[in-house]
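Excluded from the complex is one protein chain; the other protein chains are retained at their positions.
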């Protein structure tokens, strides 16, 4: 695939940022990493050793000022600055791949979308997406193609879970301050899947959630839980059943089942790592991925390559930014229900019914059709 | 196993009654079927051909009057007469195995339990159980033993589903008039499992449910749905996620996962029939049981044998009647939530909070500790 | 199923004999166990406690003399007396279910068949079968039905293994003196399956085998091995690949795959016990049956019931005695090849080619068409 390469900068070189940097640097033939930025000196040192002559900046704004030839930016910094960094890049007409979530706040997420909608008037070919890795996963795509082809009739009920391996270090407690809560952090992937499989213009009718702190009671001080279940009801007779957990013993246990009027597809209902089974006196055992990257590494690489291709070729990206805003709104509503114990309902225009005033904030219309 | 045999009568010889009759007649060495009753002449003819010299009655009361030597009765008649028939037998001091549910009404179910509690004063060795077949299933028992032995730490989240094969004949619509609704008919098994694994004195804090009619809109006239999801929240930090469906393409798709603080056990997460796989041009395929009897036949036989043994040997049956009443109460509350769209809450004494008055009926305390 | 019951005696009450006795006594409604025999006083005491008023004999011949009303006998004594006991019963016109193998010697096995062929002239309804349990197993039957229905085209290659759990007690070394060797003891089931799936008139072209003693070198003194692989070639383009082992860590690991011109069926390719999976820090684990009875218990019960039915109803049993003789011949040839290291070949009449003289015994024609 010869031809011009996409000039990409990476913002943030933490755990996921470093992975994105390597994916674009090593495994995305049509992209070149021209610059990186991180406030952490150690991360920049890593970049110096690892990413060839990519220019290094400790300041995001400086990078934007200096890198005049930049085509695209990958935002993998702390969630708290996702939106601000994304909007700055959008306003410059850059293509943007922003890690999920745009923000833990629906309102702030909406500002990113609004900036993009405004910017597209000036830069009609501009691509801005939020990185929902499962959209690029071979298994989810296989399930989606089968669903689209009618293999299961009309999709009606989705069950989806995102369960992280139990981490006794206390990491998740610290993390909960900024994560937006378990529904915004974990289930947002499942919510995005629901919008994908049910259609991105699906309108939420109600959400309700319940949770516990089975292993980390400290999470309560951040209004979070270590296990939660939730229900999303969409207008038009579609329902979603969610389970998110920080307490899985065996590893990353993410699975999804889409039940339709004529069949069902499941993804990873028996969590699987390699194709190896071990036969021992205690039985037959298989090991499973230990974290989301172990499960979704290939999907992230596909994401890098497809983002690059749609920027260079001006084609449609496989997911729209509207969905990323809708997912945050739904996730935040579930998180609110989790804490208040109240079911939250919406009318067909996506406006909240009833208790919104109690919450003391303007209800954010809960629909992807914005 | 020589010795005296348990003299059993079978009330009701429909689909499940006939199976019970055969299990007791052929596959329960310590029992003998001495009498049967059914209002259907064809069913009594079947009994004449099949059950040797078991006496046949078209009238249940006559059977009770005539069969002076009876030890026990298996009630597998229409759900609507379960309670009445059970109470009559209880009052005679007979052992009773009653098909689930005792009644679709929590209040009526409670009357069966009350009759038993009263009767035990007179007949202290009397056994009355409600037939929750999964309690006798080898896989569920394996999961339970592992859970009890501490293999998964403290059980915290249960996901359980009962999904029937799609039946395009309209059977389920007719059936919905009497079934008590999908939560009372299907999910009652999952609710019973929750009480078993979490402990039968668990107290419900709230229930909420949502459902759709994806293939049988006619169900709405009976206040029922063909797919529903629900959440049960117990005091003490335990939650249950339910899914019930009449729309499974491949067959009976029942599975349960119990997530604990240190591990998880799953039962039938990959639904399985025989050990056969078929390799064809379209892939690798396995067939699964087509109905609950295909899945649970062995459990029913175990049930017959263990019920017989506990009557003859005066040992504790493996499940208590209190749980059967609690399960109906929870199922009925979920069904109500499914229809009203409201979350229903209970205090720690099991009394309903808030909206009960609206429903215009006395709140039934929602706890198994009765 | 009312009507006359089959009057059955059980010869031998060791591990498998006791199980047969219980299956016929408790779980075979159309049979009654009228007598048992064992040379072991402890086994007869067990029978006295367990089998009601079944008459007990320490001497097989006495049982035959005294039990004038006997219909059938189940022979589950030591392999060394199978043939002699079977022939005596055959000559009295009794139905016989003989545990496998008829004998470890092909020639002796042949004498049982000859006795039956002679006896049938006098007792045309007499049934004599050898108990190949897999013929009664639901999974193997499912595979067979699919194969017969054309689901895999023409069966061409069978891979089948019988692998016992590693038993460090030394049991298998002692047992090897009488077992006929691992191919006659274990693989005989797989050989029988091959005859079943390929057709019982299949004619062997060659056998070859290789083995090792990986954990029990003492087996060599009994001309046996703890792991062996073998190949059977049939005339007409059909081949079988065998693996037998006494060294499986996880339990009974028996599986079979039948590859045809249009598809494949596998039985237990992923060995499975209950439907439970356990999720632990080390991965996802399932337990499997620990021995052949754990795997095939249901099949043995079906065997008891179907043997009973074909005796009472004078119907064809699901397997013919000719196959049992052919299986021993093939197993013994494989065992010989295992020890000599030589491939053994046969002509289309089933006569051995070449090296038979070296073996110093008359070649037994190797075909089921006798």
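Here the chain labels run A, B and C in written order, and each chain numbers its own residues starting at 1.
Everything below uses one rule, namely that a residue touches a chain if its C-beta (ideal position, glycine included) is under 8 Å from a C-beta of that chain, and two chains touch if they have at least 3 such contacts.
What you see is a predicted model, and the numbers here were worked out from it, not measured in a lab.
Novice: In the full assembly, spell out which visible chains the left-out chain is touching.
Specialist: Visible chains that the missing one touches: A, B, C.
Novice: Among A:174, A:280, A:313 or A:348, exactly one should touch the missing chain; which is it?
Specialist: Residue touching the chain left out of view: A:280.
Novice: So which of B:43, B:253, B:306 or B:345 would be touching the chain we can't see?
Specialist: Of all options in B:43, B:253, B:306 or B:345, contact with the hidden chain holds for B:253.
Novice: Name, in rising order, the residues on subunit C that touch the hidden chain in the full complex.
Specialist: Looking at subunit C, the ones touching the missing chain are residues 152, 154, 156-157, 159, 163, 166, 206, 208, 210-215, 227, 229, 231, 233, 237-239, 241, 243, 245, 247-250, 253, 259, 261-264, 269-270, 341-343, 345.
Novice: What does the interface between subunit A and the hidden chain look like in terms of residue numbers?
Specialist: Residue positions of subunit A that touch the missing chain: 1-2, 25-27, 29, 50-53, 138-139, 142-143, 146, 151-152, 263-269, 272-281, 287.
Novice: In the full complex, which residues of subunit B touch the absent chain?
Specialist: The list for subunit B reads 248-251, 253, 270-271, 273, 277-288.
We take it that only the chains that are shown with their structure count from here on.
Novice: Could you work out which chain's C-alpha centre is the most distant one from the centre of subunit C?
Specialist: A
Novice: On a C-alpha centroid basis, what's the spacing between subunit A and subunit C, in Å?
Specialist: From the centre of subunit A to the centre of subunit C is 58 Å.
Novice: Among the residues of subunit A, which are close enough to touch at least two other chains?
Specialist: Residues 248-250, 253, 270 of subunit A each touch two or more of the other chains.
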